[in-house]
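Following this message is one structure expressed as structure tokens.
Shown here: the complex without one of its protein chains, the others still in place.
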Amino acid sequence: EHSNQEVKTNHDDIIKIEANLDDQTPEQIGYAMDILLEHGALDVFCSSIQMKKNRPATLLNVLVKPEAFDEISYLIFKHTNTAGFRYQGMQRRIMKREFKEVQFENENLRIKKYQYQDIEKFKPEFDDCEKIATKNDWSLQATYKKIQNLY
Amino acid sequence: EHSNQEVKTNHDDIIKIEANLDDQTPEQIGYAMDILLEHGALDVFCSSIQMKKNRPATLLNVLVKPEAFDEISYLIFKHTNTAGFRYQGMQRRIMKREFKEVQFENENLRIKKYQYQDIEKFKPEFDDCEKIATKNDWSLQATYKKIQNLY
Amino acid sequence: EHSNQEVKTNHDDIIKIEANLDDQTPEQIGYAMDILLEHGALDVFCSSIQMKKNRPATLLNVLVKPEAFDEISYLIFKHTNTAGFRYQGMQRRIMKREFKEVQFENENLRIKKYQYQDIEKFKPEFDDCEKIATKNDWSLQATYKKIQNLY
Amino acid sequence: EHSNQEVKTNHDDIIKIEANLDDQTPEQIGYAMDILLEHGALDVFCSSIQMKKNRPATLLNVLVKPEAFDEISYLIFKHTNTAGFRYQGMQRRIMKREFKEVQFENENLRIKKYQYQDIEKFKPEFDDCEKIATKNDWSLQATYKKIQNLY
Amino acid sequence: EHSNQEVKTNHDDIIKIEANLDDQTPEQIGYAMDILLEHGALDVFCSSIQMKKNRPATLLNVLVKPEAFDEISYLIFKHTNTAGFRYQGMQRRIMKREFKEVQFENENLRIKKYQYQDIEKFKPEFDDCEKIATKNDWSLQATYKKIQNLY
Partner (left out) sequence: EHSNQEVKTNHDDIIKIEANLDDQTPEQIGYAMDILLEHGALDVFCSSIQMKKNRPATLLNVLVKPEAFDEISYLIFKHTNTAGFRYQGMQRRIMKREFKEVQFENENLRIKKYQYQDIEKFKPEFDDCEKIATKNDWSLQATYKKIQNLY
């Protein structure tokens, strides 16, 4: 989602995958999340579930484009302990987006412009803000304050 | 869901909307929930998710009737920071319902009767119970205890 | 807490133990909870925490009387994977309690009476209600409805 | 899921049921989970949701085979307080599975073998491990360590 | 915490109260939270816990000044179903704070200034922002954007 590609449409289709994990450690799940993100999952996130026998388990959620479903399926079976997962097609409604780039403190700062009907939102790219914050030893809040008039 | 309308069927169709929120404050999300409920969402609720980069984020869930989907979509883009959300059609199985009204301590108290096959449930309307509790400086538990033989 | 002992005081002292679990499976944690409850812990419960490196981990909470602290400490080290836990003394404010026993559908039903200043609460013992519900193939809600005038 | 049946296919179809519970106690929900599991639900799990009016509520999730949907629907209406639930069909991608049985410390120990493309996983049956652990007063971790070379 | 009082010190003392709720409905807990906040609790918040017997329960947390402890204790016993709660003294490290008031769109807008060593933070009062947002049918994000140069 952080690529510099323009998006000119207001909808697309994805597959949502859900796997209940009750026999794997959090350390391993954190590692699996990283692998899935690196191999093209649109998003990966965990929520907490309470399963039978007082098990404080984890629900792994993975969003993928249909064309990535087979590779991600393989990686889920490889990197989690699950013996099966469920999935379904979903639609997405999305804001159109464009990018511009400004200079701030000698760093490139990408600004994303989102648009849906008459609603417009502008967001500075998180990774750029983080870089500027770290380089200057500022907090992120202070960083956003300093750049707030650039967009 | 708290209207006084009778419901005489056991199913209907809804759309479930899900949006991952990682760049908006809880204060703003609480406000957005209120707006969505006031503008006709069937239900709005949040769950906690763990996103990449150690982000303790929020999954916003909104249930709508199909005819309300466009207005609610607009309001989600307006009042949350999300650049896109996913959704899907779902069916619901529901209990038939009727209402009656009784008097208690000089207040109207609506009683809902739900029915599915041979199962019957009776529930006093929450808002009425809350009003009675507050007026008398009772707890809700004490209030339910006092009215338990009215239904 | 489910013994039939009267409690005639409004306070006591406990120790609260907290252990972050990130390298153990939910299956094993559920088993450890059972062991700790069987060996005299006052209460054992889990909450979900997000630890570093995207680990969806579990915080194990154990409440013990001071005299049970050493045995429970041993069992935590034996049955969880943690290499250390933190703890602190806490005070409790509690309601005085008495028990009575009634008959319902040929079963013993214990009723607990709690009291704090002018507040009185009555609760049927959960285990008795569960037994009656199961034996009659009733739901718990239906069971509570049927016994509501006994206390 | 713990039967000894072989599974020779990589997909099946299920129905996922979701019910928001805000007027029922956790004690009753725990009982309802047990009932649903005993009557053939594939899986039952809870997650925490925040509903309107500051209600810390519970989302009950039930996975069923299509042929069990009607019975489970009835039991949800009987044992929870909900007046309606939503559901949807989902597909599952699953690993093929076979079973073998070995002897360990004079107990039968079932080993499940899972397979998907070139990925193989072996898992000892949890219930057998739990039995061995309890009988010998070992922790589950110690038990898994002792049997690790059997599969 | 939203009073207009200046705070000129960097520490104070509070009591933290914790109650495990497993036999009360979310509807009742939401009501109890409101009562406690109205009667002077510094903060009230809930977290989700998994208790024995698969109970998806709620941990009620209440922060109070020592002089409010007795009244809040009474109200917890009155408005929750708990038979006892645990508590402990804690210290707080706090930022010094001052208030100023500006005009925006014909509304008063309070700005809080917080200070700790060389760190300064400015926050517009949430309730004022909410009022301005609602009156103008703006989102909160849009509101904060419009006032960002006032502090």
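Here the chain labels run A, B, C, D and E in written order, and each chain numbers its own residues starting at 1.
FYI, a contact is a pair of C-beta atoms (placed from the backbone, for glycine too) under 8 Å apart; a residue touches a chain by one contact, two chains touch by 3 or more.
All of these numbers come straight from a predicted model, not from anything done at the bench.
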Handout entry: chain D residues that touch the omitted chain in the full complex
Key = 48, 50, 52-54, 56, 121, 141, 145, 148-149
Problem - Footprint left on chain B by the chain that the document does not show - result: 21-27, 29-31, 33-34, 46, 48, 51, 53-58
Fill in the blank from the handout: Residue list for chain E contacting the dropped chain reads 14, 16, 33, 37, 43-48, 61, 63, 88-95, 97, 112, 114, 116-117, 119, 121, 123, 126
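Everything that follows uses one rule, which is that only the chains that are shown with their structure count from here on.
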Practice task
Please work out the Cα centroid separation of chain C and chain E, and write it as a whole number of Å.
Solution key: 28
Exercise for the section: Please work out the Cα centroid separation of chain C and chain D, and write it as a whole number of Å. Expected result: 24
Exercise for the section: List, in ascending order, every residue of chain E touching at least 2 other chains. Expected result: 23-24, 27, 31, 48, 50-54, 56-57, 78, 81, 141
